[in-house]
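What you see is the complex with one protein chain gone and the rest in place.
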Amino acid sequence: MSTLLDVQDLRVTFPTRIGLVEAVRGVSFSLGRERLGIVGESGSGKSQTGRAIMGLTPPQARISATKLTFDGIDLLAASPRERRALRGNRIAMILQDPKYSLDPVMSIGRQIVETLRTHEKVSKAQARERALAMLEAVQIRDPKRVFDLHPHEVSGGMGQRAMIAMMLIAGPEMMIADEPTSALDVTVQLEVLGILDRLVSQRGMGLIFISHDLRLVSSFCDRVLVMYAGKVVEQLKASELSQAQHPYTRGLLNCMPRIDADRHPLPVLDRKPEWAA
Amino acid sequence: MSVADNQVAAGRGSARAVAILSAIGRFLVIAVTTYLGLLAVTFFIGRVIPIDPVLAVLGDRAPTAVVERTRREMGLDLPWIEQFYIYVKNALSGDFGTSVLTTNPVMTDIRRVFPATIELATLGTIMGAVIGVPLGVLAAVKRGSLIDQIARIVGLIGYSVPIFWLGLLGLVLFYAKLQWVAFPARLDVVYEYTFTPITGFYLLDAAMQGQWDVFWDAWRHIVLPASLLGYLSLAYISRMTRSFMLNELSQEYIVAARAKGLSERRIIWGHALRNAAVPMVTVIALSYANLLEGSVLTETVFSWPGIGLYITNSLQNADMNAVLGGTIAIGSVFIGINLLSDLLYRLLDPRTKST
Partner (left out) sequence: MSAGAVQSRRDWLLSERPASRVQARLGRAYVAWRRFTANRLAFVGLLIILALVVVAALADVLAPYSPTIGDLKNARLMAPGAAHWFGTDDLGRDIYSRIVYGSRWTLYVVILVAIIAAPIGLLVGTVAGYAGGWTDAILMRITDIFLAFPKLVLALAFVAALGPGIENAVIAIAITSWPPYARIARAETLTVRNSDYIKAVQLMGASPFRIVLRHIMPLCISSLIIRVTLDMAGIILTAAGLGFLGLGAQPPLPEWGAMIASGRRFILDQWWVAGAPGAAILIVSLGFNLLGDGLRDALDPRSGDQ
């Protein structure tokens, strides 16, 4: 399997009033055309890892890594213009809540067309056709109507499908999905995941799936990274999840309520400072 | 598409009609009560505060017979509530009494002088918005930079400077010393007789009639007072633009736009500013309303024959009808602009359309 993304010793540091805070502290992994899950609590650095790969870290933050390459391109050495050309075109990202991540005053269709026309020279009519086709690909039944709607006029599930359409239209090879279903109703979560799953495998993309939900990630991904306090504490195949070694991963697994056992009281996550060291 | 979406689509038509109707209803209630409030306050000022309203209107030099007749004409023998009713009825039909100073009906005077004020305030707002919006955007984008600091200082001084004083200094520098602008007036005396205005907006009238010498002269007269008002407007608009832009730039959709690979320029002007534009409309409208008020002092300094100068001249001659008529005129426009900006906000923001 060819390597798409190679991350070695990635660090993201934020200056604050009380000094430097390291959000990501030496994360290493590589990604082929596969599905990689990154799991952790909020504040574990999983989102900042995704944003650092995208080049979307706030300007005051400092990023360092011994290696950060995408398809052989050194991302840290790339100019802002080069990185911009990659974003949306070869690497895309889906954010958590379509209510906030779609521009409220621009129609959905225009937002999709905008991505396409930023990266490819296509006529307006052509762009529209492809946007409509893309909306159909994310299983929106009436693409022509939805094309002209504004984000507030559609449900969360449809908004997230529009978001996927907007990010996939230029045909990226890699996708970072940052909690793509956490803001959605439970009933639509699976629908949206199904669409994402199908598109990713059809197009043979690499996917980084960031979530706090270990079960969801393990059922959806090939491999899982477990992050705690900015570090990867365990890396394992999704199928071997039950053999997890690290007490933190075991703790995460143990928190789940089970239907076949009396789990009262539910165990609470145990956090030990030495895991963060 | 889910079932819920279809229901939303079906219900949208009638729900929207109800929403629009209730918005219009609310709008009318606010407009009517605010206008009645304005009349109540001016009624209070004109009839209740003065010990003798007749003297307040006529001055103390009027002969006794005239005083008695006016007292009856003003209906001062009637109960207050009836007086107020008559006052409101007259005001709604545009009757604010007669000006002692000009001997014209106050409404006639106001019609004559208002275009001059509108011309001045409009030009000022245009200047303020054209410079203020980009300045505010730059200050927000380059937050903490030199340009942000400059914008902040420029804005703070605009909030702190007495406009009439700045106007006087402007006259000293640009009229007396540099001779870049013309003396305080609307036109040179030569043109006062050869030029017949149509709309009362001299720049527009001169351009329409192709009298470019008059246009140039009118420009040389208006440019300094308009720039001063423009500065006040700039201070307010740039500050608000900065704050709106900072708010928009911190939103998630900006991250999404970056993730799409858009250029910073496109993100700032195409996404953030488009979102900030919705509240900006309100700010620009409010700034326009404030300039109408600011024109009172500016017109006095620049002998600009608008409503502000009319009010201050009448004040100095204790011409109460004219003062209150002018107050109501400015107040009405002020209220109108406030309401209009509220309405525009609803129309422009797609989010409020269907709710």
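So that you can tell them apart, the chains are marked A and B in the order they are listed, and the count of residues begins at 1 in each.
Following the convention adopted for this analysis, contacts are C-beta pairs under 8 Å (C-beta built on N, C-alpha and C of every residue); 3 or more make two chains touch, one makes a residue touch a chain.
Keep in mind it's a predicted model, so treat the numbers as computed, not measured.
Note on the chain not shown: across the whole complex it touches B. Shown as candidates are B:P79, B:P162 or B:G210; the residue that touches the absent chain is B:P162. Here one chain is not drawn; of B:V100, B:L171 or B:I268, the residue touching it is B:L171. In the complete complex, the hidden chain is touched by one of B:M74, B:L120, B:A218 or B:I311, namely B:I311. Within the complete assembly, B:I335 is the residue of B:A185, B:L204 or B:I335 that touches the hidden chain.
Hidden from this view is one chain, which touches chain B at 30, 33-34, 37-38, 41-42, 45-46, 49-50, 56, 156-157, 159-166, 168-169, 171-172, 176, 242-243, 246-247, 289-290, 292-294, 296-297, 300-301, 311-312, 315-316, 318, 320, 323-324, 326-327, 330-331, 334-335, 338.
Assume only the chains that are shown with their structure count from here on.
On chain B, the positions that touch chain A within their shared complex are 1-2, 4-5, 8-9, 12, 251-253, 255-263, 266, 271, 274-275, 278, 349-351, 354.
By the touch criterion given at the top, residues 54, 56, 84-89, 92-93, 95-97, 100-106, 114-115, 118-119, 140-142, 145-146, 150, 152-155, 157-158, 163, 166-167, 170, 188 of chain A touch chain B in their complex.
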